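Complex shown without one protein chain; remaining protein chains in place.
Let's look at subunit A:
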């Protein structure tokens, strides 16, 4: 039952992929790059999601420019925009604190990509959104925005 649930919930476990790796049908880089971080994404609160991603304390930073509407009439599509001005930002995490599964997205920036993103979220209710930026020195930085939602977005 548990296995079936896992398969239904999407993706294939590493155990199932292992024989394919051995047979040379999949290259390890490809598998690693695309393995969805299930335990973090299915965590039911922000603290667990961050722990499962290995993110310890984050310092609040004014160098993260975070634009979000104060009020969202439709929680089904709420656009937020994040620009991190800290040097060597490698990734951004977007966390909707009161969603049933708070971790919304992890974005990793390579090459000449700027640590910038505009993303559309579903928000279940009025809540605080957290943007966590991870820099190459291993530090984590955070910024918050409160969004008031008049019509929740998880049912629709």
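By our rule, a contact is a pair of C-beta atoms (placed from the backbone, for glycine too) under 8 Å apart; a residue touches a chain by one contact, two chains touch by 3 or more; residues count from 1.
The definition used in the following text is that contacts and distances are computed from a predicted model.
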Chain not displayed: protein name in its UniProt record ("ECF RNA polymerase sigma factor SigW", "Acyl-CoA dehydrogenase", "Thiosulfate oxidation carrier complex protein SoxZ" or "Amino acid ABC transporter permease"): "Thiosulfate oxidation carrier complex protein SoxZ"
Identified contact with the non-displayed chain, of A:71, A:105 or A:136: A:105
Those residues of subunit A which, in the complete complex, touch the missing chain: 8-12, 33-37, 41, 76-79, 81, 96, 99-101, 103-114, 116-123, 153-156
